[in-house]
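A protein chain is absent from this complex, but the other protein chains hold their places.
Chain IDs A, B and C follow the sequence of writing; residue 1 opens each chain.
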Amino acid sequence: MSSALLIEQLLNGLQLGVMLFLMAAGLTLIFGVMGLINLAHGSLYMVGAFACAWVSAQTGSFWIGLAASLAAAAAMGALVEILVIRRLYKRDHLDQVLATFALILIFSEGTRYLFGSVPLYLNVPPELAGFVVLSGGSRYQLYRLAIIGVGIAVAIGLWLLISKTRLGMRIRAGESDREMIGALGVDIRTLYTIVFALGAALAGFAGAMVGALQSVQVGMGEPVLILAFVVIVIGGIGSIKGALVGAILVGLIDTMGRFLVPQIFALFMGTSQAATAGAAVASMLIYIVMAIILAVRPQGLFAGAR
Amino acid sequence: MKSIVKMGVIGLALSVSDLAMAEPIKIGMITTLSGGGAGLGIDTRDGFMLAIKQAGNDEIEVVTEDDGQRPELAVQIADKMIQSDQVDILTGIVWSNLAMAVVPSATAQGKFYVSTNAAPAALAGANCHPLYFNAAYQNDNLHEAAGEYANGTYEKMFIMAPNYPAGQDSLTGFKRYFEGEVTNEVYTQVGQTDYAAEIAQIRDSGADAVFMFLPGGMGIAFMKQYAQSGVDIPVTGPGFSFSQDVLPAIGEAALGVKNSGQWAPDFDNEASKAFTAAFEEEYGRLPSIYAVQAYDAAQLILSAAAKADVKDQEAFAAALMEADIESPRGDFSFNTNRHPIQDIYMMEVVDKDGVLTNATLEKVFDDHGDAYAEQCTQ
Amino acid sequence: MAEPVLSLKGVSKSFGALKATENVSLDLYPGEIHALIGPNGAGKSTLIHQIAGTLRPDTGEISFLGERIDGLKVAERARRGLGRSFQVSSLAPEFSALRNVMLAVQSVQGSSFRFFKPVLSDRSLVDPAMEALARVGLQDRARVPAAELSHGERRQLEIAIALALGSKAFLLDEPMAGMGPEGSKALTGFLSELREEAPILLVEHDMDAVFALADRISVLVYGRVIASGSVDEVRADPEVRRAYLGDE
Partner (left out) sequence: MSRETYVNIALALLLLAIPFAALQWGSPFYVTLATRMAILALAAVGLNLALGLGGLVSFGHAAFFGVGGYAAGILASHAFNMQPLNLGIVSFAGTNSMLVIWLVAILVAGLLALLIGLISLRTSGVYFIMITLAFAQMTYYFAISWPAYGGEDGLSILVRNQFPGINTMVPLSFFLLCYGVLIAVLILFAFLRDSRFGAALQASRQNEVRVASVGIAPFRIRLAAFVLSGMITALAGALYADLNRFVSPSMMSWHMSGEFIVLIVLGGVGRLYGPVAGAMLFVMVEFLLGGMTDRWQFFLGLGLLAVVLFARGGIVGALAGKVRHG
């Protein structure tokens, strides 16, 4: 195993982590401010990917598609918030789980109705189609590097938004004391819609960027959603910082596990057997890590406001 | 008259065989019409119905239901078709795991099952059944062909499949014929969407070529990422990942990929040309291999129906076994385990007037059966 | 003097920079009502939480019946006889008053891991529970869900629960809050009798009730006990007058 391969795998893990962060940040923000568990977050990821693929195909420009994905996911988020989600804030988690589960069914089947069952085509923009040469002579895809960069930029942007702006102040107030922001004269309904739309936009953005790497199809949001849950459980629900740390941890563990566990198994069993057994263990690795972290810290690494 | 027959069926179960010749055949088609895999099921249904329509035989009734690619739903529909609709023959399932759920219990309840696609190894060997016919292939066939093809072309191969039975069978099938060196044998997670880690290993492996079996969305994701990664080791695979339904989503990244299959739209025989033209005229798109297999399944049933009464299962099975059809695939006959003996080819993905499609490259196997036929003693 | 039932030595608890309780020591002796008073935010509730076990002190010792309890969980402290009422009424809202008390009786009798005998026909649970309800005057409201009881009735119910637990000391956090004058008066009379059964650590804002009931008073200001003694001593203490009662 060369060091170039190792570096490349670390970058891959980082890229997965950054992508998970975009999903997890929205989930954890929505939970932190509104106390809502949103299973339909993966559907918004799908909406972003479909919007980007469709608009890119119509206009021939990935960048217009990317902008469209942000707009579409944010608009869809706001619409869903106004029609359904805001009726759920005062309900218990059970009702929230069920209603957003119903939303997944509606989104998936509705998307299939609009776009059909055949996966859509979306490719990386030509500007980012190249490679960078890593130390050691190996090459790394520019687009994936760009995802890492964008993810870090979003993380910094979110931090600035929350710690330095008026909107951020209101969000923080909302996290610590919902009655207080009422007293501050903030229109709480609008604030909630904005926060939900922001989370949706982040998910849609992630969906669009990843859509260029994978296949844009119905149901693509569900595996990501569950990984994002693992991320925020590890990081501490409600904590953006926790989401970042958790996302990168999960990204690295998952990537390195898939890469290394079969090789480790191969040291003491046959290659074929090691390949299947190793893959089986690798697919469970993040859940095992989650269980260990929770056994030590039941509220996650960075317990949030609640 | 008809109502008398119906009452007889309900009241006296199978004692109606005297009315044989007037008895229509009822076929239950269970296939995937919703969800991510719906494209395959729709082609299956359309290919099958094309043959029925061409035959103009109104003694044959087909009931179709969507399994949503969920095994438990497929089982429920099968039970309903057997118990309430009283079908004679079941068909249409695309996926091996759904077939495993439905086929053993359907044949145990005395119904024919004619497979249009799924062909798990478990049903081809010791657990084969006299009422189970497969009109498509045996799951391993295309992987074996890819292995055989690699023999003359590559020395070192990187092989990869999802970690589930079809994936394990795939790599086993490949290795059954490939004689060179396997540098890496990698199993990915089912439903995995990001292959960066595997691509990095491919780059590092020093292999001459990659053999990968990643059906559906997994293959699309892999091929796009592979093309973007700039790794220039050629990719080969079974035809599933490069059939007509997925090529548009992969896009140019698929160009030049060599894949194994039993049929491509450019086949130069009369049956194939007629079928392709009829399918395009009826549905306005190119048929996929799934449509061909379903078309042949329907042809097989029709050919048997012309010779025997479906209620006389022994005679009907014997008539099916004759495989008296003109398949678009060319030579077609049944092996002792009621799986096809047919030719397998290598195809290459080409751009034909702006549409990506498969062109025939060379024949790899002539009259190829499968590795499990010997174990089938029923 | 007899051994104290409950004894705190140097109990401190901080939340970040805020010192919620600082080096608090106090004792509760058999047969007495020890009132804990102080302005809002003085740390009274925080102290009750630490005694009951919902919060852990940073430093200091808490002993009950001569044994250290500061390492124990809430349920274990309750089983040893520390009965508690809450500042914000805390009951099982869907359960009737009777079933709320029965839960306490069930705990006293030992295991909750009995899976088959229906509780409502179990006289060994119902009878003691009804008795406790009768003592606080709630026997006629036994079948009413706790959520539908009036504020005062819920206070009474909490005390009935503490009685049913056979507690060896009571921690009562503002039992008079939200009660009308009638109710306060009845409860004052009742608490006065209750102290014979087990001593009471009483947090209360109603000064009339405190002065009428308390044998001793401790005054908590900014987390510290600034005075402790009999009613008259505390009333006379100049620091208390300045810090708490205001300059009358």
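To be clear about the criterion, a contact is a pair of C-beta atoms (placed from the backbone, for glycine too) under 8 Å apart; a residue touches a chain by one contact, two chains touch by 3 or more.
All values derive from a computational prediction rather than experimental measurement.
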- Query: Omitted chain: which shown chains does it touch?
  - Reply: A, B, C
- Task: Check the options C:7, C:50 or C:96 and report the residue that touches the missing chain.
- Result: C:96
- Query: Touching the left-out chain: which of C:9, C:79, C:185 or C:241?
  - Reply: C:79
- Per the whole complex, from B:29, B:49 or B:122 the residue touching the absent chain is B:122
- Note on the structure: Sole touch to the unshown chain from C:26, C:104, C:138 or C:159: residue C:104
- Where subunit A meets the left-out chain, the residues are 31, 37, 84, 87, 93-95, 97-99, 101-106, 108-110, 112-113, 222, 226, 229-230, 232-233, 237, 276, 279-280, 283-284, 287-288, 290-291, 294-295, 298-300, 306
- Note on the structure: The missing chain sits against subunit B at residues 10, 33-34, 65-66, 68, 70-73, 75-76, 79-80, 83-84, 96-97, 100-101, 104-105, 108, 120, 122, 127, 162-166, 168, 187, 189-190
- Item | Contact footprint on subunit C, counting only the chain that is left out | 52, 54, 73-76, 78-79, 84, 86, 90-96, 98-100, 102-104, 106-108, 111-120, 122, 125, 143, 145, 161, 165
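Just so we're on the same page, only the chains that are shown with their structure count from here on.
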- Are the chains arranged, by touching, as a line, ring, star, complete graph, or other? other
- Item | Most distant chain from subunit C by Cα centroid | B
- Message: Taking the mean of the C-alpha atoms as each chain's centre, how many Å separate subunit B from subunit C?
- Response: 74
- Query: How many angstrom lie between the CA centroids of subunit A and subunit C, rounded to a whole number?
  - Reply: 48
- Query: Mind pulling the subunit C residues that touch 2 or more other chains?
  - Reply: none
- Message: Per the contact definition, I'd like the list of subunit A residues that touch subunit B in the complex.
- Response: 1-2, 4-5, 8-9, 12, 15-16, 109, 112, 117-121, 123-124, 129, 131, 138-139, 141, 143-144, 210, 212-220, 223, 255, 258-259, 262, 271-272, 275-276, 278-280, 282-283
- Query: So in the complex, which bits of subunit B are touching subunit A?
  - Reply: 34-39, 42, 163, 168, 171, 185-189, 191, 193-194, 196-198, 200-201, 203-204, 217, 220-221, 224-225, 228-230, 245-246, 248-251, 253
